[in-house]
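Only a single protein chain was left out; the remaining protein chains are all shown in position.
Order as written gives the chain letters A and B; numbering starts at 1 within each chain.
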Amino acid sequence: MNLTPEPLVYGLSSPGRVGVVLPESDVPVAPVPAWLERDSLPLPELDELTTVRHFTRLSQKNFSIDTNFYPLGSCTMKYNPKANEAAAAHPSWRNLHPYAGESMSQGALELVFRLQEILAEIGGFKAVSLQPAAGAHGELAGVFMIRKYHLERGDTRRVKILIPDSAHGTNPASCTMAGLEAVTIPSNAEGGVDLEALKAALGPELAGIMITNPNTLGLFERNIEEICRLVHESGGLVYGDGANMNAVTGVFRPGDAGIDVMHFNLHKTFSTPHGGGGPGVGMVAANATLAEFLPGPLVVKKGDVFALETPPKSIGRMKAFYGNFAVLVRAYAYVRMLGAEGLRRLAENAVLNANYLKVLVEKRWKVKYGRRCMHEFVASGDIAEGVHTLDVAKRLIDYGFHPPTIYFPLIVPEAVMIEPTETESKETLDAFAAVLDRIADEARDNPALLHDAPTTTPIGRLDEVAAARCPVLCYRA
Amino acid sequence: MPFVPNTDADRAAMLAAIGAGSVEELFADVPAARRFPKLELPKALSELEILRELDALAKKNEATDSGAWFVGGGAYSHFVPAMVPALAGRGEFLTAYTPYQAEVSQGTLQAIFEYQSMAAALFGVETVNASHYDGATALAEAVLMALHAVSGRPRVMIPAALHPEYREVLATYLEAFEVEVVEWKGSAAEAAKGVDARTACFVVQWPDFEGEVHELSGVADAVHAAGALLLVHVDPIFAALAKSPGSLGADIVTAEGQALGNALYYGGPYLGMMGATAKLVRKMPGRIVGEAKDKTGRTGYVLTLSAREQHIRREKAVSNICSNQGLVMLQSTIYMAALGKHGLARVARLCWDKAHYAAAELGKLPGFKVVNRTFFKEFLVHTPVPAAELVAKLEKRGVHPGLALSRWHPERTHELLVAVTEMNTKEQIDLLARSLAEASK
Partner (left out) sequence: MKLDTNARYRKSHEWVRKDGAQYVVGISDHAQESLGDIVFVELPAVGKAFKQGDAFAVVESVKAASDVYLPMSGTILAVNDALEGAPDLINREPYAGGWLVKFEASNPAEWDGLLDASAYEAEASKE
């Protein structure tokens, strides 16, 4: 970690410096009307080396998969193969205009088509749209599809979507954006959907249910087929949130179990880099019931030619153009390097790693749902009097580990959600568990070490209360 | 097996620790009949093989690095300095997650703060959020934001010449709500008089899809007098040359940030930009980074105002957005810093001059007439023969003259939208003029 404070770009600015020299103009100057022209552009002035050092030094203030174990639950921080990057860097992808005609973009269309087919096969679905740009975007597309399906049938009463209390916040937020009402259903003692509560919530107002499987507790929903059956019998549809698909590629096809529509996060399961927040792809897949409602356009094959086409009852466009194409190239490269066998092995090792780490961790730490987990598990961080999950997370940083997801899912107090992924070695898992042991000792013997953590970083814990009360959101000269 | 370090010996040791007889046993919760399906997938390839295959596939495209391209329509070919992908591609940026843990994410967080600062300067507003999926979704979410901020007003006015795909995305996002979307035409100042007490916002695309740069004086006054919000969707390169939308009274500014240092990539990933006045910041969706101090007084940066967001508000959140376009935003940050005050203005000026030269040359051709009164880097020409025919003819000679409007409006057969940026040389522009003259004979 680079501990030296790095000034803002504005602090590095010096009048007259130029970072990029542009060509001389080869055409006459055209006047800009006075009513239109801006007086000055208040941006910094840097030379090239200063720019390069600045952003290089900033990069050194990050933990990343390339530098640190990053067991962020439900985020699937697995290794992002460099071959993916090489594949996406090809100039014929980089410089391809979205309005180059179909005859000039056959390579791109063919790649999208092949990836649609591969992902449909992995999920057990009829058709796939690669348009949504993130998981939440795919969810929104999915609930729009469910809504439209009911309306097309003249069934205007179906406005309720059931969401387990362990779900991501994006699920209920997506429902609201689609004009539907999110209804929370509780989890049972095993961490699954409470079937009695589910039965009680069924009825003529039911639009559907959103199920994350495995759920955010890292547990496979054993009753998935029963849940789908009950919801279908009641006239509703089942949405699958694929955030945790990494546990089951090649092991379980959600479409086979009755899921009607589902998103996969290509930036999780299919190893495209998270980029400090994105871009992702929240591709959405549908079975025969909902395929014609998918957001368009999709790529179809007509003879030997690939073309863009929007399904007949499509909910419409989710974004301009066709999707986060460069991310699709990466995911395609990845899935082709794995093949069917590799996909199954990735899930197996993700689940093996998580269960192994869980066994090591639960010797000292509480794990609320003790049964075998899938790709992740949820412990609690209140290991000693006066010690909270936040303190444990911050202390992990001092030992060079990115903290797990904390305080989520909401149904586990002091939650610490740990997802090691399949790309980590046994040695790394052993080292992480040993550090957690040591932190448990510290919590008992010298809790100040936890409360004051981290101390090895460019800054300590920030005063988030002051930051939110009087927000400073951009540079002021 | 690629990307999995566990050896058979590791697996055996781990299974023993778990107390499981086999890896398969770990999947006992999966319904037996559904477990381990046989997937029909193409066989696995090595890195060498996949790169070879993808190279062959990529070469089936015809990209903007060969021929003369004048195609825009919301995605533009601009120069990307080498340092932009080189720096943004550093693994520490590329393979980090959303910066939830501020102490180990200061690189990403400070870069976002710099992005917010530079984009706010460009837009002339106090606050910019840390990204939407693209320009279209930024605009759609800005309209939703306006509908919430000025609650009880169900009417939205958008330009008839809004990007047609943005119009479609807006329709998708508004589908579930009773919103009356009214299209305005003609002068923005005149149209803004139609803002009434039922209107939540008045939207301007600047320049609009057909290249027109509307005069905005008086627009904000009319919109604000009626109690509505002014939403300006701006080309960010244009904003380096033009008075900022904020200074002209815009309450919310959105943009497609692709032009700021991001490759065309067949339409994505791009960058949805959104900014707003300080008054509206708590109604704004998306991540926002703020400055903060630690106990010892050191300055750092942190995700802030999170109580607006889905992970806290759930069904009451202002938006469901979570993953965004982080890396694209970083590229734009580096681009804005590298080009800086003079470089970005210079790019804008080159676009302006070259587009005006091109318009003048095309305007001299028999039967061609430039439609716009004021334009920036893209303009609309009436053509003597159907524009789609011209496009088809010229493409065969490696000249891509622009977009035939009939692609979106079948009845508008004789209109061609021509985009010119700093990437186009005078030689290419002259070739375009010559080719159009020949093809329309």
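Simple rule for what comes next: contacts are C-beta pairs under 8 Å (C-beta built on N, C-alpha and C of every residue); 3 or more make two chains touch, one makes a residue touch a chain.
Owing to the predicted nature of the structure, the values given are computational and were not obtained by experimental measurement.
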item: Which of B:Ala197, B:Ala225 or B:Ile312 contacts the chain that the document leaves out; value: B:Ile312
item: In chain B, positions touching the absent partner; value: 282, 305-308, 312-313, 316
item: Interface with the unshown chain - residue positions in chain A; value: 407, 464-465, 468-469
